[in-house]
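The other protein chains are all here in position, but one chain of the complex has been omitted.
Going in written order, the chains are labelled A and B, and every chain counts its residues from 1.
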Amino acid sequence: MSSDPDQLRATQGRAPNVFRVGGWVPMREYRDSEAVDFVIVGTGAGGGTLAALLAEQGFSVIAFDAGGFFRPLEDFASDETAQNQLYWTDKRVLDGPNPIKMGGNNSGKAVGGSTVHYAMVALRFRPERFKSRTTLGYGADWPISWEEMWHYYGIAERQINISGPLNYPWGPKRPRYPYRAHELNTAGKLLAKGCEAIGIGWTETPLATLSAPHAGPEGKSPPCVYRGFCRFGCSTNAKRSALTVWIPRALAAGAEVRDLAMVGRIETGSDGRVTGVHYHRDGAWRFQPAKNVVVAGYAVETPRLLLNSATDLHPEGLANSSGLVGKNLMTQTNAAVWGRMEEPVRWYKGPPSLAITEHWNYDDDKDFFGGYCWMGQGPLPIEWVTVQTGARGLWGDDLRRAMLDYNQMIGVKMVGEMLPNEANRVTLADDLDQYGLRVARITYAWGENDKALVKHALEQMGASIQAIGAKDMFRQEDDTAHLGGTARMGSDPRLSVVDADCRSWDVPNLWVCDGSVFPTVGGVNPSLTIQAIAIRTADRIGRLAAAGEL
Amino acid sequence: MNEPPRYPGYDVLAKRDTPSWNAKTRDVIEQRLATPNAPRFFSAEEWRVADALCRRILPQTDDEDRVSLAALLDAKLFADHGDGFREASMPYMREAWRQGLAAIDAEAKARFGGRGFAILTDRERDALLRSMQSGEVNGARWLGLDAKAFFERRILADVPPLFYSHPKSWNEIGFGGPASPRGYVRLDGDRLDPWEAAEAEPGQEWATDERNRHVV
Partner (left out) sequence: MGDTLERLRETRGLAPQVKSAPATRPPQPVRDPVPTAVVTAAQRLNRAAGVIATSVLIDSAMEHYRGNFHNKAMFTPLIASSLSIAVSLHGLSDKRHGAHPLRDLVYAIAGVTGAIGTGFHLYNVTKKVGGFDWQNVFYSAPLGAPAAMLLSGLIGFLAERVRDNEPEGEPHVFGLPAGRVVAAATAASLMGTTAEAGLLHFRGAFHNPAMLLPVTMPPVAAVLLGAAAAGDAAKARKGARAWIALTAAMGLAGVAFHAYGVSRGMGGWRNWRQNAFAGPPLPAPPSFTGLALAGLAALALLKEHAHE
């Protein structure tokens, strides 16, 4: 059988072909004496996408990932506990009045990043939210117009092959999703009924998993088999993650992927430009020179790396003249209302969020800022018991008895906007990880607007499932999901870390391309927006290079 | 817990050689079922306290085929198979458990006339745990570890998932179980694929048992 995912796989001129059991694709390798055009740190929604698109434009690219190169067809068990292997479980310190739960909640460690375990919800920001300060009076403006972002969303949706509804109820008209929406399970249908009962719209969720077979130049995938283990790794390759979409393209276009390679420090020269990265791989620290470095480790590891790369010239960390690296950390509220139905639901069948409502992203009749959506749920047994213990504090016989109702439960869970606040931040703790690097300290507190938004959502969500007969309802109030903000994008170098092209103001050959660049986090899951930004960044880099401005 | 089985006759393990399980899943579950029932991480004393604790957090009756949660907890800590993070006021998982178990034992001895946690009655243990959960327990015995935080963030976060990682629990709640390459055809809650667990209506237990035994 194929090698153990704890061993290097992208090595010796080849990398795993995830579409074929035991298969390999040839992989170009670069010597560590040659400076490649781009080193990318992290291969998720930002880094994986950029690696593919830069390589396809002819740049030499090495994409590093601290995680292993999984073969979904062979390595993924139908087991929640075993699939812990997909998450970032290295040391981190949580701080603040409302510490953010990390690990499997929001952090992946794998080639493909968090997209390997994500729930595939592929949503667009409402246009106004790209200018939330000027149009809606809160947060910060993005330095990119909504028209441009919507253009790149269209490209992303086509390339990722989103399966979505023929008529999307909200926002400006968007091009047809490449594949049709999935069939709703009972959990999805109940969300729909609940929304109708309280008079708001709903739709089938646009999902990054296939509703029909797909054949691309890199390989074939079957459609979703509705097994329900989406958040624990898709063992059929129906899920469109960076591992099945972008990394194969990157490899085919001549990029090198270095798995199990932890970048610990970015090196800078006396001219203040980056010169390459120090990384730990195969038992030793090594150095890879590069003409450009892109940091794409998501909103905790990206600022951590920039801070850990401090030098005498940059004592506050790289690209940090604004002082904003690590600040304005945002997560999204992920509160939920749960209840029990008379009829069996059996939510374990299919992706967890087959139906969604974005009504409260588009309706501004509220006395707080920001928006939210909510979607159906389908927690597997361990996920579910964690809700029961966390939200209800159940244990003992009470817990075991409550779990017997598993097949009748219904739940709706929100993704809600939280506002940027400089006090919410990633800094360096004194704890050291297994590589000897200072770990991230993640400090978070909810603001008044955040609390008001959650309160509203809990009432709305509760009303919707109560209206369809859910009993013994209870709330899960503290949950959060997703990350962003810690290397924010802007048009003013004093107020941001990177510009609209994701290029850092301070260091012209240092870029950040992941959720860290979000000035606001919006009321939708971030993965599609991250990929759209990466596609735009690849475009912009191509133009800048052609104009000699790299 | 004395509840009649809701899914009589259903055994997820009976589907092991069907398309619902793949090789990797079989390996993983086999390893879990073969977890040695002896400590590799805990000391003998810690093991006794952990075992007594697990038996209260997720009680199983004597006539059940008991799953040793202490064994699974010990294995988890031995492999350091956790979420990785710690809250600022707490140590990392392994250290937290050692401290917490020692503190629980010390707390028991202080409250119950020198008797350690492992030899308390069920009722006494439950009372102690409840007082931890409600924040009434604190003090020097806890050496800076917050008892409520330990209860919520370690005990409740780590122990119940151990039970629900065992196929026996999946049978009990009627979960479809492993599902690869074969997932589900009929996605509605009231339409079952032949390989799913049927819930017994009152009076239908025997028929449902028969049906569930032949689930493949």
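Definition applied: a contact is a pair of C-beta atoms (placed from the backbone, for glycine too) under 8 Å apart; a residue touches a chain by one contact, two chains touch by 3 or more.
Not measured: the values here are computed from a predicted model.
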Touch criterion as defined above, residue of B:5, B:19 or B:59 at the omitted chain: B:19
Which residue of A:23, A:178, A:219 or A:493 touches the chain not shown here: A:178
Absent-chain contact - pick from A:166, A:313, A:423 or A:495: A:166
Where the missing chain touches subunit A, by residue: 165-167, 178-181, 183-184, 189, 192-193, 196, 204, 211-215, 220, 222-223, 225, 236, 238
Residue ranges of subunit B at the interface with the undisplayed chain: 19, 180-186, 191-192, 194-195
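To be clear about the criterion, only the chains that are shown with their structure count from here on.
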Separation of subunit A from subunit B, taking each centre as the mean of its C-alpha atoms, in whole Å: 30
Residue ranges of subunit B in contact with subunit A within the complex: 1, 3, 6, 20-25, 27-29, 32, 56-59, 81-88, 92, 126, 129, 133, 152, 155-157, 160-161, 163-165, 169-170, 172-190, 196, 199
Of subunit A, residues touching subunit B in the complex: 1, 74-82, 84, 87-95, 99, 101-104, 183-187, 189, 224-229, 235-236, 343-350, 380-382, 384-386, 388-390, 393, 395-397, 399-401, 403-404, 406-408, 441
